[in-house]
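For this view, one protein chain was removed and the others were kept in their places.
On to chain A.
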Amino acid sequence: MAAEISIDLVKTFPGRPPIRARIAYPVEASTVLILFGPSGSGKTTILRSVAGLEWPEQGSIQFVSRTWLDTASGVRVAPQDRHIGYMAQDYALFPTYTVAGNIGYGLHHLSALDRNKRVDEMVELFQLRGLETAKPRELSGGQQQRVALARAVAPRPLLLLLDEPLSALDAPTRVRLRDELRSLLKQLALPSIIVTHDWTEALTLGDVMAVINAGNVLQVGAPIEVFSRPHNADVARVVGIETVVKGRVVGSSDGMVQVSVNGTRLTAVEGESTGRDVFVCIRSEDVVLERGQATASSARNHLAGTVVSATVLGALAQVTIDCGFPLVAMVTRSTVEEFGLSSGVPVVAAIKAGSVHLVSRQGE
């Protein structure tokens, strides 16, 4: 049997829709599962149940060959005995302990010598040298995040659980640490589950992604699959970004970046991402369709293609175009009728450079 994480639980809170989650996926040394959904969707409750901090009324949680919860047979493993690393959204650093004290807190089973050695390794790995004797309140947000992460991984847990690991940081730090976190997770070779509501984090960090809304798991799959091929309208609405394709940065000048997607050139505004391999993400409402020859417009990207399908959704219609890669556009129903948009019709898609979002992903 392949190693697997399997979560199947029911948990109710008064005045909220019940959480009914069923997720099972194969796990390798460094598989990252993203629990993705809007706030209040129940993703944090699922994570806390895996940690042993919430007790579902019904269900089971299995990690490889270990059963952590099985209400049918009365198995309830305490959080102390699950050997997990857990990082809360606001880090929950111990204010009475120093940085080194926080990192060493979970190492009580080691001898003093081994404990100091392990703390030292963590200080090195998380670039906390010189801060060992500082108290948490003296640290910046980014440093606190690294201490919290170091504390969680120091006891070498079986599974790492991160609740919105980047949301407490300011925007520039968040982007920098997002890429750092990805390489760190791969380096640690530790399976992890990450809760987030940010689609860029889901794309950067995730190997598997579960979309959660109103207590239900809507879709489980590779992030790029989930973004570009949502099972249904609910998933599409929750993820909120219709076109996600892999691209490669081929040049940059004057603050603009040229990206190649299957040979099609796109211009984007140079932003946070620096890697060569990127995900190119475009919202459907940012795509303007033009008929015939491209006219003069402020949009930097004019992509010629043909309509693959047009689906009318009330007053709006979702049109998928093949322009070297599948591109989804949202237009009004009257445009569909006026332009005679149907399969095989040639169109030009105009996209402003600022609407082409690049999300870097290392190691792809």
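Quick note on the criterion: contacts are C-beta pairs under 8 Å (C-beta built on N, C-alpha and C of every residue); 3 or more make two chains touch, one makes a residue touch a chain; residues count from 1.
Here is the rule we use: contacts and distances are computed from a predicted model.
Going by its UniProt record, the hidden chain of the complex is named "Molybdenum transport system permease" among "Molybdenum transport system permease", "histidine kinase", "Glycosyl transferase family 1 domain-containing protein" or "Pyruvate dehydrogenase (Acetyl-transferring)". Within the full complex, the residue among A:P155, A:G215, A:G247 or A:G305 touching the omitted chain is A:P155. Within the whole complex, the absent chain has one touching residue among A:D90, A:D170 or A:E337, and that is A:D90. Contacts to the hidden chain, counted on chain A, fall at residues 51-53, 78-86, 88, 90, 92, 94-96, 105-106, 108-109, 137, 151-152, 155.
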